[in-house]
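As you look at this complex, bear in mind that one protein chain is not there, while each of the others sits in place.
All chains are identified by letter, namely A and B, in their written order; residue positions are counted from 1 within each chain.
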Amino acid sequence: MTGKNETWVYAEQKAGHASKATLQLLGKAVELGKETGSPTVCVLVGSGAQGVPRELAAYGASKVYVVDDPRLELYQSEAYASVVAGLVKEHCPEIFLFAATDVGEDLAPRVAAKVGTGLTAHCIDLRIEKRDGVPLLHQTVPAWGGGMRIDIVCPKHRPQMATVKPGVFDLPVPKSDSNAEVVDVPAQLNEKHFRARTIEVKEEAQRETPLTEADAVVAVGWGAYSLGGIQCPQELAEAVCGTLAGTRPMVDSGWIPPDRMVGQSGKVVSSRLFISLGASGAMHFTSGFERAKFVVAVDQNPKAPIFQVADIGIVGDLREVLPCLTEEIKKQKSSKG
Amino acid sequence: MDIVVCIKQVPDPEHFSKIVLDAKTKLVRREGIPVVVNQVDKHALEAALQIREKFSGRVTVISMGPPQAREAIEEAFAMGADGGVLLSDRAFAGADSLTTAYTLAQAIKKFSPFDLILLGNETADSGTRQVAPQLAEFLDVPHVTNVRTIGFNSGDTLIVERSMENGHMKIEVRLPAVLAVNRTINEPRIPSVIDIMQVATKEIKVCGLADLGLSSEDVGLVGSPTQMANLFESRRERRREILDGAAVTAARQAVERLRELNAL
Partner (left out) sequence: MDFSFSREQEMLKKAVRGFAESNVAPRVPELEQKGAFPFDLVKGMGQMGLLGLTNSRPYGGTGMGYMARTIAIEEVSRIYPSLGFFFQAGNLFMFAVEGFGSEDQKRKYLPDLCKGTKISSFGVTEQMGGSDPSAMMTTSKLDGESYVVNGRKSFITNVEVADTLGFVAKTGDSFSVFFVEKGTKGYEVTRREPRPGLRCMPVNELVFSNCKIPKGNLVGEEGRGMAIAITTISVIGRTGAAGVALGAAQGAFEGAAKFCNGRVMYGKPISNLQAIQFMLADMSTDIEASRWLCYRPAWLLDQGKNPREIGPDIARSKLFAVDMALRTCLKAQEVMGAYGQSPEYRVEIFLRDAIELLTAGGTQEIMRLTVGRALAS
């Protein structure tokens, strides 16, 4: 198969701006492109996103295919898959990356099936390694509950397609003077492309995510009693977009509802981030977050067992540390965009 | 209403930590790890059974896997499925999502006329979430993933809600279609004794490569575009980095480290 030596990124936009996940992906695509000597190209599908190509250019896109059509204002699975697969078939890029978002996860598989190529889901690393002199995209995915990593390659089919969860790659620094070639592509659609028709997209007031599915969890232990209430921990939970939970004593004391108890007789969480505040680290508590990816613990006793099961331990008085921590995280988040 | 439910037998996620890498063969060792029906697949089956109870019809489960995957189909029978197809052949082993979807599609075309196909949104072992859209593509029908409610409109149209990160989508779907459901859609029933005792009266149709009339080039590991290049262990050891400076400094350092570790 002879195609263009290009690295593609599927660009998602919302309210006229490229999504952060797209820009992170774009940063990685540019990096990969440097190794293979390929330009970075974006595909943008939707309606009325005129300003987006300029943004994509600032983050490294040298060309943007724009499919702008009022029928595509909302995500339409078959119609989107059809126009994207059409572009892939026409230009056959080497690599095509999607963010593993609500849209990306749904769209990429169908596009891959239309094109007849491989797709690797939820990569945590992407790099180029040569095999028999041919550069191959090595796509690292976690396996078996995170205990193992697998490198996946797609040697014979093109493009090499992958999805990446938002936040895996860093947001690159934009260059305001960059320009991208914008290619308008008409959408060729008929009734058949709307057998599944999205009729409404609704944002919901953020419901409390169940603990077991939370992306970040802030858990308070007995030591948080000195705070006089859960307001400060709650603020931290909001800052990390997480759910507030607690140890058994905090549940027994009524600070935390029973369905948010972490531990042996409570819930087992597998969040990306777990922050323990003022828990000393009794085993029936710590067994509840063994599967969390990163653990931060704050306690004033430097010998507390909690620090043995934490990635980062902060020794100090919660009343002093907590406000600083919340502040720093807010700062970090806002600078990230 | 003819409903097909695709289910998969997976290693019990509770025991994932016991799965280790054989240093010599570089293969995963999973002997002695119990297998279960992929949890969210039971929610898909429950949804199918509820639809059948409302509109009558037939629920057929289909599974691809080793011969012992018949246990998964038997469990589906115990919950109330009417028929079962097991796709089992050495040639099917090692399939990636594309080839899995292709093989399932060929079997469904051959054996199971359908109005609706239900799947779990993801499997516990590979978790790609890719099979449903790809299956729909091979069968040339529409698909919706991450479905949390299924409602019936008039005639052959469904109104489904798809969960999204911060809300939902409402989608009108013409049948036949493929829907991948998530765990919020229902609570799967626990089989009753009578249902368990009726399992033996239901028959599992076992099919191999030849029964489906497929070429070994198109299925399993051989037919899969993606391949495993390396497999390595990454045991989770906590870093145990201690910050014991002044509160302001420690907090700043902690957040800095979290950023470096991509934990935010």
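Keep in mind that, in the parts below, a residue touches a chain if its C-beta (ideal position, glycine included) is under 8 Å from a C-beta of that chain, and two chains touch if they have at least 3 such contacts.
Here the structure is a predicted model, which is why all the values come from computation and not from measurement.
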Chain not shown, its touching partners among those shown: A, B
Candidate in contact with the missing chain, chosen from A:R131, A:H284 or A:K331: A:H284
Among A:P135, A:P159, A:G223 or A:G263, the residue in touch with the chain that has been omitted: A:G263
Touch criterion as defined above, residue of B:I7, B:L49 or B:V199 at the omitted chain: B:V199
Those residues of subunit A which, in the complete complex, touch the missing chain: 248, 263-265, 283-284, 287, 308
Subunit B, residues in touch with the chain not shown (by the definition above): 74-75, 78, 190-194, 196-197, 199-200
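The rule is short, and it goes like this: only the chains that are shown with their structure count from here on.
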Interface residues, subunit A side, partner subunit B - complex: 74-75, 77-78, 81, 101-102, 105-110, 112-114, 116-122, 136, 138, 142-157, 167-168, 170, 195-204, 206, 240, 272-273, 290, 293-296, 302, 307-317, 320-321, 324-325, 327-329, 331-333, 336
Residues of subunit B defined as touching subunit A within the complex: 11, 13, 16-17, 19, 21, 28, 96-98, 101, 125-134, 136-138, 141-146, 162, 164-174, 177, 224-236, 238-244, 247-248, 250-252, 254-255, 257-259, 261-264
